[in-house]
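The complex is shown incomplete by one protein chain, all other protein chains being positioned as in the whole.
Every chain is named by a letter (A, B and C) in the order it is written, and numbering of its residues begins at 1.
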Amino acid sequence: MDELDIETVAEASLEDPVLIEGLPGVGHVGKLAADHILEELADESTLVRRVYSQEFPPQVTVEDGVTSLTCAEIHAVTPDSGRDMLVLTGDHQAQTNAGHYVLTDAFLDISEEFGASELYALGGVPTGELIDEYAVLGAVTDESLLEPLEEQGVEFREDEPAGGIVGVSGLLLGLGEQRGFDAVCLMGETSGYLVDPKSARAVLDVLEARLEFEVEYDSLDDRADEMEDVIGKIQEMEQQQQAMEVPSDDDLRYIG
Amino acid sequence: MDELDIETVAEASLEDPVLIEGLPGVGHVGKLAADHILEELADESTLVRRVYSQEFPPQVTVEDGVTSLTCAEIHAVTPDSGRDMLVLTGDHQAQTNAGHYVLTDAFLDISEEFGASELYALGGVPTGELIDEYAVLGAVTDESLLEPLEEQGVEFREDEPAGGIVGVSGLLLGLGEQRGFDAVCLMGETSGYLVDPKSARAVLDVLEARLEFEVEYDSLDDRADEMEDVIGKIQEMEQQQQAMEVPSDDDLRYIG
Amino acid sequence: MDELDIETVAEASLEDPVLIEGLPGVGHVGKLAADHILEELADESTLVRRVYSQEFPPQVTVEDGVTSLTCAEIHAVTPDSGRDMLVLTGDHQAQTNAGHYVLTDAFLDISEEFGASELYALGGVPTGELIDEYAVLGAVTDESLLEPLEEQGVEFREDEPAGGIVGVSGLLLGLGEQRGFDAVCLMGETSGYLVDPKSARAVLDVLEARLEFEVEYDSLDDRADEMEDVIGKIQEMEQQQQAMEVPSDDDLRYIG
Partner (left out) sequence: MDELDIETVAEASLEDPVLIEGLPGVGHVGKLAADHILEELADESTLVRRVYSQEFPPQVTVEDGVTSLTCAEIHAVTPDSGRDMLVLTGDHQAQTNAGHYVLTDAFLDISEEFGASELYALGGVPTGELIDEYAVLGAVTDESLLEPLEEQGVEFREDEPAGGIVGVSGLLLGLGEQRGFDAVCLMGETSGYLVDPKSARAVLDVLEARLEFEVEYDSLDDRADEMEDVIGKIQEMEQQQQAMEVPSDDDLRYIG
C-alpha cells in the first residue's frame, strides 16, 4: 500500500453537495453526529469511497470474527429534502502531524471530485464541567459566513476555542480555505469526560436548520438517556463514598 | 541500505504454500509457535529470505561474540505430510506506525512470489489472569472461513479482541484481504505476564489439524514445565511474604 | 499541500536587506522583538510571503470566529532611516527535528530571493532567576563579526549558551553560514519563567543601533510594566503564604 490508498466503492451523482466531517474527537460529538445522519438517512446513503493510509494506526477491527482494515469512509447522501451531502466518518485520526495534512488533502480531493465547495467540520469543545445548556460554538474561514450562522444560534466568541482547532477538523478549514471552500466548524460544548449524545444533538439541530434536511432523534435521545443513567450512577456512588460531601464532576472518568 | 532490503538466501519450489507468521507479541505466543515448527521440521526447512529494514531497531544481536543485523526471516517448509509452508519469524516488530505497513507489504510480496494465497497470523490475546483452559480465539478476513475453524474448536467472540488486532498480524489480514488472501489470525489466550509455551501449543494444535502437518511437542512441553516451575516459585515467595494472605496473580512480573 | 507551500502575498524591492527572525522561544523574547518592529514600522511594512508546512502543527487559530492556518510570515520593511529588513515571525516552531532543517532552508531561500546576505536571529537565554540588568549575549558565524557587536555592548562568553542554540535560530546560523550569510544570534537574558518585554527591549536596543532604524518603545514598556505588576502580585502572594520566609523565584510559574 502507498501512503494513501483511495478505494472507489461506488459512484454517485450529487448536486452541489456539502461535506460533513465527523471523525473521533472530544466527547465523540462529531462522530456521533455524522453517524446519526447516516443511520437516519440510511436509505438515501451510498458508501462511495474508503480511504486507507499508513497514517492510520496499523490495525484491523474485528466484528463477529471478521476483520476490517482501519479506514475513513465517505458516504454520498441525497435526502428527500435539503442539500446533498458527503458524510466523512471513521474510527481513527492520523497518528502524526504530517498525517493530518495528508489525510485532509485526500478528503478535500474527494470532495472536489463530487463537486463540493462547502464543508462543515463537526466536533466538541471541552468545558471541564457537566453541561446544562448545550451551546454550539462556531468558526469560519470567511467573515461573510458569520451572520447566517449567528442567526441560527451559533456562538462566536473572542479567542475561543483558546488553543485553536487541531487535527483534520482544523485543517479542513485551513487547507479548505486555500482551495476556495466555504468552511465552517461547529463545536458542541461538552464536559470532555463523557461521550456526549446531547452535544451531538445540539450540533445537528444547527446543521439540520442550515442544510434543511430532516432526521428523527429518538435513537440519539435514547443514547443520551443511557448516558444520563451512567452519570447518575456515578454521582450516586460518589455520594455514598463521600457521605455528606458534595460530589465533584472532576472525578468522573471518561466513559464511552 | 534502502528503507527495505530483501536478501535472497535460497530458492525453493513450493506447492500452494500457506504463510505462517510468528513475530514477537503478547506472551511470545506467535513467535514460540513459529519457532517450534522450524525446530521440529528443521530437516524439511530452508531459509529463503531475510528482510532488513530501517523500520527495525538500529541494532545487532550478539551470539558468542558474533553479530547479526536485526531482520525478519522466512523459511520454506515442505513437510512429509501436510501443506507446504512459508514461516515468518524475527526478533522485532517495526518501530513506527508506517513501518508496520511497509514490512507487511514486503512479507505479502514474498508470499505471492512463492505462490501463497492463504495465511495464518499467530499471536496471543491477554486475559490478565493465569489460564487453566487455553482457548484459541480467531479472526478471519471472510465469513466463509469461520465454519471450518469453528469445527476445530477456534472461538469467535463478539467484539473480541476488544482493541482489534494491531501490528503486522493485524495488517497481514487487512492488507492481505486487499490482495485476495484468505487470512486467519489465531490468538491463544495467555495471562500476558509470562512467555507462554502452553498457549503456543494450543495455537499449534489448531494449526496442525488445519494444515495436516505433524510435529512433536516434547521440547515445548518441557519449556512449559519450566515456566510452571517459575510460576510456582513466584507464588511460593508471594505466599511466604504475605504469610496467610492469598497470592495475587497481579503481582507476577513478566518473565521471559 | 506539499511538505512546504510558500505563498507569494506581495512583491517588494529591497536594497541589501537583512533578515530578522523572531519565532517563539524562551521568554518569547525574539517574537516580542520582531512583532514590535512590525507594529512600530507598520506603515513601512508589507507582508510578502507566507510559509505553510506539514512540519507545523495541524492547526488553525481562531480570532473573532475566523480561522487562519498555522504559518510563518515574512514582511518586507523599508524604514525611513536604516537598513531594509525582512522580518520573519510566526506562532509555531517545527514539530520534528528534520522539520527545523526544512523550514530554515525555506526561510534562507526567500531571504536570498530578496537579496539578503546578512541575518539576525533573535531569542532569549534562560538564567533561572529574575533579571535586573538585561545583558544581551551574542553568537556569530564568523570571528570578524565579533568586534562591531562587542562595541555595541553584546557579550560573548566562553561556552555560553551551554547547550548551543537549537531550532530555527540555531540553524539560521548553521545553514546560513554554509550559504555565505553573515549570521548573528542576539539572545536577551531572561528568567525563563515569564514572557519578557524588557529582555526584548534590550535585544532591540542593540539591533536598532546596529541597523540604524528608529522605533518608539512606549507599547513595549507598557507591556513590561504589566508584567512587573504580575510579578509583584505573585511575590506578594508568596510573601503572604510564607509569612516571614523570603519568596523564591523558583516558584514563579510561566505566565504569557
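Criterion: a residue touches a chain if its C-beta (ideal position, glycine included) is under 8 Å from a C-beta of that chain, and two chains touch if they have at least 3 such contacts.
Every value quoted in this text rests on a predicted model; they were computed, and no experiment measured them.
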{"item": "Omitted chain's touching partners, listed by label", "value": "B, C"}
{"item": "Options B:Glu40, B:Glu55 or B:Asp84, residue touching the unrepresented chain", "value": "B:Glu55"}
{"item": "Residue among C:Glu15, C:Asp43 or C:Glu158 that touches the chain left out of view", "value": "C:Glu158"}
{"item": "Touching the absent chain when the full complex is considered, from C:Val26, C:Leu86, C:Val136 or C:Leu175", "value": "C:Leu175"}
{"item": "In chain B, positions touching the absent partner", "value": "1, 3, 52, 54-70, 95-96"}
{"item": "Hidden partner interface residues of chain C, rising order", "value": "94, 97-98, 100-102, 104-105, 138-143, 146, 156-161, 164-168, 170-171, 173-175, 177-178, 183, 185"}
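Assume only the chains that are shown with their structure count from here on.
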{"item": "Chain contact topology (line, ring, star, complete or other)", "value": "line"}
{"item": "Fitting chain B to chain C on CA atoms, where both chains share a sequence, rotation angle to nearest 5 degrees", "value": "180"}
{"item": "Equivalent interface positions on chain A and chain B, same or different at half", "value": "different"}
{"item": "Distance between chain centroids, defined by C-alpha means - chain A, chain B (Å)", "value": "38"}
{"item": "Whole-Å separation of chain centres (CA-atom averages), chain B against chain C", "value": "54"}
